[in-house]
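Structure below; questions to follow.
Only a single protein chain was left out; the remaining protein chains are all shown in position.
Each chain gets a letter, A, B and C, in the order it is written, and its residues are counted from 1.
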Amino acid sequence: MTLLADLMVPTLGEPRFDSPLADFIADRRTNEHYVSEDDRVLLHDTVQQLADLGLPPEQVPSFEPGGPRRRLFFAPGSTRVGVVTCGGLCPGLNDVIRGLVMELAEHYGITELTGFRSGYAGLVEGGPEPMRLTPEVVHGINRQGGTVLGTSRGAQDPDAMVDRLLTLGIDLLFVIGGDGSMRGAARISAAIDRRGETIGVIGIPKTIDNDIPFIGQSFGFVTSFTEAAKSINAAMVEAHSAVGGVGLVKLMGRHAGFIASYAALANHVADFVLIPEVAFRLEGSGGFLSCLEQRVKDRGSAVVVVAEGAGQDILESAEDTDASGNARLADIGTFLRDAVVRHFAAVDVPLTCKYIDPSYMIRSVPACPHDAVYCVRLAQAAAHAGMAGRTAMVVGRRHNRFITCRSRC
Amino acid sequence: MTLLADLMVPTLGEPRFDSPLADFIADRRTNEHYVSEDDRVLLHDTVQQLADLGLPPEQVPSFEPGGPRRRLFFAPGSTRVGVVTCGGLCPGLNDVIRGLVMELAEHYGITELTGFRSGYAGLVEGGPEPMRLTPEVVHGINRQGGTVLGTSRGAQDPDAMVDRLLTLGIDLLFVIGGDGSMRGAARISAAIDRRGETIGVIGIPKTIDNDIPFIGQSFGFVTSFTEAAKSINAAMVEAHSAVGGVGLVKLMGRHAGFIASYAALANHVADFVLIPEVAFRLEGSGGFLSCLEQRVKDRGSAVVVVAEGAGQDILESAEDTDASGNARLADIGTFLRDAVVRHFAAVDVPLTCKYIDPSYMIRSVPACPHDAVYCVRLAQAAAHAGMAGRTAMVVGRRHNRFITCRSRC
Amino acid sequence: MTLLADLMVPTLGEPRFDSPLADFIADRRTNEHYVSEDDRVLLHDTVQQLADLGLPPEQVPSFEPGGPRRRLFFAPGSTRVGVVTCGGLCPGLNDVIRGLVMELAEHYGITELTGFRSGYAGLVEGGPEPMRLTPEVVHGINRQGGTVLGTSRGAQDPDAMVDRLLTLGIDLLFVIGGDGSMRGAARISAAIDRRGETIGVIGIPKTIDNDIPFIGQSFGFVTSFTEAAKSINAAMVEAHSAVGGVGLVKLMGRHAGFIASYAALANHVADFVLIPEVAFRLEGSGGFLSCLEQRVKDRGSAVVVVAEGAGQDILESAEDTDASGNARLADIGTFLRDAVVRHFAAVDVPLTCKYIDPSYMIRSVPACPHDAVYCVRLAQAAAHAGMAGRTAMVVGRRHNRFITCRSRC
Partner (left out) sequence: MTLLADLMVPTLGEPRFDSPLADFIADRRTNEHYVSEDDRVLLHDTVQQLADLGLPPEQVPSFEPGGPRRRLFFAPGSTRVGVVTCGGLCPGLNDVIRGLVMELAEHYGITELTGFRSGYAGLVEGGPEPMRLTPEVVHGINRQGGTVLGTSRGAQDPDAMVDRLLTLGIDLLFVIGGDGSMRGAARISAAIDRRGETIGVIGIPKTIDNDIPFIGQSFGFVTSFTEAAKSINAAMVEAHSAVGGVGLVKLMGRHAGFIASYAALANHVADFVLIPEVAFRLEGSGGFLSCLEQRVKDRGSAVVVVAEGAGQDILESAEDTDASGNARLADIGTFLRDAVVRHFAAVDVPLTCKYIDPSYMIRSVPACPHDAVYCVRLAQAAAHAGMAGRTAMVVGRRHNRFITCRSRC
């Protein structure tokens, strides 16, 4: 069970400066579009959840709202900020970078903005030279996919990264990255805290799979399933035009079938959608292969969408019995394709199987307008929280409200 | 203040049949993705709102969750259903029609599905012949914009429409339409009730402007601002390439600047965004015209986005003083364009003003994948509610939960 | 050297009927947009080619122009027509089918239009049931990729196909297909001729690779390189965002690098384009691998585009020396990827290699407007030629003029 304390975000200290935005928010109250600075956003949203808690309102689990604060911990104008992008590509990275730079430069007057290159590898001594970020540098980068800062996978020693932040005099670090990178950011925060330093660390969680706990839709997700839907359509066209046509599309989603499911819902042409959340059998009556065979017999063709995390148990057991095929078994897409080919050959049903793995084509596109707006608002929420002295936290959205949430290591 | 009773949805009577979907939901409980049948979704979502209510959980304002019910009022298989689309075009209409037909035909075994043509005009004696809706008929209609049922504006006599529903033996009517059409649907419900008949009326609210009370984002909105962003980009290209270039784009939004604001946020190239929610002055120091003049002097060009409902007070006062120009004054877009031309001529600043009114280009496109998914889920929620005997209600989404809500006349 | 006789198209006999289109073309003369029925289109287009021939104008190699004839061999209204699509998918197949049906139905009053399914497999006894083609059936099929008729690879016995055409009473067969399918069509023509039958066979050549002798750009080519350019862009984004990023894209083009070259020219982000027409070395100084290594060292990343037919000599010699890797060697894309990975490991340069094979994503999309127009005009030229009694020929475009050309077995 989630407690209110689990969701409380640490701060670096008492606010010390007036915000240049204070006038704009002076008389704002909680309404449909805004949550007051001293209000909080409920974790839960149903009567039963509320009744089950049996707590007075001020004790129910809730999040600090995102948005500008009247008072800041860091000085507008003179704070030194770092930005880093980590992990795999995801549509919207450049929108978030641009959003941070524009918000910090235009509204908080920050001029010392450092972009660390190539992920955490750029945050240690000997890494690639950082680049200076200005409104001019980030102009138009949102029209291009990827990240202008570059990225990499993998961790670095937290203390080595803190050393570098101190050397460069960074006051506030924004980390845009996935699950592992958020844990890395939490370790940086812990190291800063342990050493008695005062550097804020704000995470902006990225996962193309849309599986962030608590905090709703992840940025880039809408763009991704929009692109993924094109692959399913291609698989459908290939399948319908061929004799015994089976179009098989592998999509992202290690632990969650969101992309596969939404992409399939978007154009309604998939016959089977295999996702990690729902186990399935491959062989035997009622198993996937005989269902597929039946579908092809009934309709002449079929479209199958499989999330990369689906059927892991099948992969593993296949691995047990067939030690030689080790490497290939890691990939459910090619594994399924081969299984389909073998099955149709065994039952002597004509098959034309087309396999599509569009991963790089999806994650490299620029953010669609929906995600573009979301990214800039997420970046603004991160900037506001950082300037207000929040740390060891991530930004997100819950119930369409922007919120902050304590990091989890 | 909203009371719980305002949000309670009427039903036609006690459920009488088991749902064919009952097994699927038998053991579902409220979680991140699902709200239990006997739970409700909170209207509010902040601690302060909750504290201000000072009510026990079961009395706080809340909505019935959307989704399948274990027991139905209408018999699966034999219920007769009508569908009508009313008012202006909006991306996603065909997705909703298709979603209703597929859900009712595939899951509830409904075979008698009547599509009324040309809006409420098709719901009275002497109107256009209705069409039969089947899974085959609606196949692929989601790839095309508009509505295969046709649409029209304007009301018909509620009793005349009830007469027709009774003649055709319709048990359940789905109305997809705007604010006025929803009021029309409420009047049909009232007439049915008054005459002691048992016909369910379910509304699926459509507004490209995204301004539905209580129920979050309207379908077609994401598609619309995605398209609108292209117009702003065109205005920017025209403005930047010209001497004293001003690109002026008029967008939808009679009472709400959502499309204008989101489209502008999506590509960050607009210099001014004028919306109904924020009043502005045209003339004088600090007025729009002198700000625009300054921007063009500073940067060489400027992009202006105006929602159709912006500056209505200016239009009206202009109307007072210039009675002859009556007709033209109804349109803030051309009014602004003319005002800009006059102003730049008066101050002798070079101007190349390009005016873009993309309305039909926006509302006629097919739904983007995001809206496509939303439309099908909204249609499913409507189908479930209708089969369960709900009436005089609309479907919607709040806090990312699908809900039902009592209609308002 | 090409002789005039090589380009002369056979006819089934003297024209017997007036064309319903005769009035429209009665007084047309050769101009910029039209070639007169009794004029011919030159094969050559330069002064030197002309001088080298040393022939009087009426003897220079030339093509019969496409377009309507005043007199027809087949009777408008009562002719029975068959259509078949063969080989791999290519954007525009449905546009050609639709164009044939619309032209034959609307202008020549043909009502007996048979679509053979699944390529030549549908043209023999025991193949799939043919479908009736009408303007209603083909309505909107151009918005979808693939072919509504289905397709397959491989040949059937020409006499078996002629048997079936005779059984069904087909007068005129349109074959849409690739190089092999055009040879198949020529064999059908030869069998018809040998048996003294009177069935016209008109080929509409399809090759996504754009490598048809004599007859300019193939349909679907512009769509294909348009889509291919997106893959190159994805490779660029991946490469630029990674440490030692190399984006490698394999594109269609067995004997011709047109798609690779045009796609690369379209967005100017490829560093290397490998095509069948230009040999290259893999290893050693000046070889591809060391050039790539240098590029990555200089710029941090590189984008490589390879046509599937490039480097076949390298593949073969690699095959000689490494008999065990047989299967993998058939594919230059994965071969190159593996070679790059090995090379960078050997020289100890950091590498992140992303490999993209977008084949199915490219060939399955609907035709772009440019190709849509081209397809319908090609189909019209085919319909006109067929009705006029031409046979054993293909349609094409040369010097932007539509032409007919004798088939080559």
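Keep in mind that, in the parts below, a contact is a pair of C-beta atoms (placed from the backbone, for glycine too) under 8 Å apart; a residue touches a chain by one contact, two chains touch by 3 or more.
The structure presented is a predicted model; accordingly, all values stated were derived computationally and were not measured.
Checked against the hidden chain, the listed residues C:6, C:45 or C:197 yield one contact partner: C:45. Within the whole complex, the absent chain has one touching residue among B:35, B:60, B:89 or B:304, and that is B:89. Of the candidate positions C:8, C:22 or C:60, contact with the unshown chain belongs to C:60. Only one of C:77, C:169 or C:369 touches the absent chain when the whole complex is considered: C:369. Contact between chain B and the unshown chain involves residues 89, 118, 121, 144-147, 150-152, 230-231, 233-235, 237-238, 240-243, 354, 356, 358, 360-361, 364-365.
Mapped onto chain C, contacts with the missing chain fall at residues 30, 35-36, 38-42, 44-51, 57-58, 60, 62, 65, 98, 102, 142, 216, 222, 225-226, 229, 262-263, 265-268, 368-370, 372-373, 376-377, 399-401.
Definition applied: only the chains that are shown with their structure count from here on.
Relative to chain C, the chain whose mean Cα position lies farthest away is B.
One inter-chain figure worth recording: chain A and chain B are separated by 29 Å, centre to centre, where each centre is the mean of the chain's CA atoms. Along chain B, no residue makes contact with two or more other chains.
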